[in-house]
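So, chain A:
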Amino acid sequence: MLVVENLVVRYGPITAVRGVSIEVGAGETVALLGPNGAGKTSIVSAVIGLVPSTGRVSFDGRDVSNLSPEERVRAAMTVVPEGRRVFANLTVAENLRLGGFVRRRERDQDGERDRYLAMFPVLRERLDQLAGTLSGGEQQMLAIARAMMSKPRLLILDEPSLGLAPRIVARIFEHIVELKKSGITIVLVEQNMMQALAVADRAYVLSTGTIRHAGPAAELRADPRLADLAIGGH
Partner candidate 1 sequence: MSHRSLLLGTAAALALFAGPALAEGPTIKIGLAASLTGDFAPYSEAEGARCMADQLNKAAGPDDPKIEILIEDSRSDAQLSVSLGQKFLDEKAQVIAGVPFPDALIPMSQMAASYGATVYSAPNTQVEMHEVGLDNFIAGAVPDPMNAAATAVAVAAAGGKATVILTSEDGASWSAKTPEWFGEALEKTGGKVVGKLAYSFGTTDWSPQIAEIKAFADKPDTVYVCGPVPDVGILVRQLRSNGFDGIVAGCDGFDDPSLEETVGNPAYLDKVMFATHGVMGDGGQIDQFIAACKAAGYKVNGIFDALGADMVQVVYDAAKASGSDDPVKLREAIRASDGSKTVMSDNLSFKEKLAYPVKTIPVIGFKDGKRVVIADDVPVFVPYLK
Partner candidate 2 sequence: MAPAQSPAAPMPADRSMPPLLRSILGGLVVAVPVVVIGVLILWLAPPYQVRIAFAGYVNLVIVVGLQIFMGNANIGNFGHSAFVGVGAYFVAILATPLAAKKLSIPNAPFGLSQVVLDPIVAAVVALGIVGVLALLTGFIISRLSGIAASIVTLSLLIISHGVFINYTDLFKGAQAFFGIPVVIGLPTAIAVAVAAIVVARVFRDSQDGVQLRASADDVLAARAFGVDVVKLRFKAWVLSALVCGAAGIMYAYFMGAVIARAFFFQQVFLTLAMLILGGMRTVSGAVVGCAILSIGLEAIRSLESGATIMGVKLPEMLGLSGLSLGAVIVLGMAFRPNGLMGRLELDELAAGWLRRLRRS
Partner candidate 3 sequence: MDYAIQQIVNALAFGSEYALLALGLALVFSIMGLVNFAHGEIIAVAGYSVFFAVALGLQSVLGAVTIAIVMGIVTALVFERVAFRPVRYAPTTTGLLTAFGVSIVVQNMLTLFVSPKARAVPVLGPLNQTFFIGPYAVSSLQLLELAVTIVAIVALVLFLNRSLLGLAIRAAARDFSTVRLMGVKANRVIATGFALSGFLAGVVSVFILARRGSVEPDFGSAPVIKAFVACVLGGFGSLAGAAVGGMVLGFLDVAILVALPQKFGGLRDALTYFLVGVVLFWRPQGLLGRTVELGDKEV
């Protein structure tokens, strides 16, 4: 479904991603793992088009490399950005409505909304609250629900566990599993390797902008080399 070939991302003199190739099949959950500075977020930004890159990104067999981010979102890709980035000055309900921006002409948005409010009941209680007043975990739930409002076929989650208490992280991962069961394709970007591998089908492990390891999640979990990377990263 998503094919990334030979992706290179440069910020001036610094090269953050050095020729990465990734493939994600339909319905798969693939984890992108690696320590801080491995280039994970740069890959996400390049895949959705927020930073300029070379190489090729195709989605559903269509080359999207030259599309703007908003056009990629219209093509049913979506990203839950690192650090949530909820619209702090808008209410929860408004954040959700904005999530459905690309489908504004469709009538069944409410069905979508009810579905995710059922999934995250805490959001229903806080519909009229400014998103900036939510706790970190609630903001993460809102960010996921907001992304799902566009009815994507590919959901990219950038560090959903970042800065959250372990108990909350566990809850978030439960929800990811739930989403996975609904059949959506997921790319899960994480530093938190073990937890991500527990959810993912396959994984790529990155370090300093290149892929070091790749394989089925179960295999990688058992791989002792991972522990080194994890320690190096945390």
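Here is the rule we go by: a residue touches a chain if its C-beta (ideal position, glycine included) is under 8 Å from a C-beta of that chain, and two chains touch if they have at least 3 such contacts; residues count from 1.
With respect to how the candidates were assembled, all candidates are chains of the complex that A comes from, given by their letters.
These numbers come from a predicted model, not from an experiment.
Visitor: In the complex, chain A is touched by which of the candidates 1, 2 or 3?
Guide: Candidate touching the shown chain: 3.
Visitor: Quick check: in the complex, which residue numbers of chain A touch candidate 3?
Guide: 48, 50, 68-70, 73-74, 78-79, 81, 85, 87-90, 94, 97-99, 101-102, 104, 132, 146-147, 150
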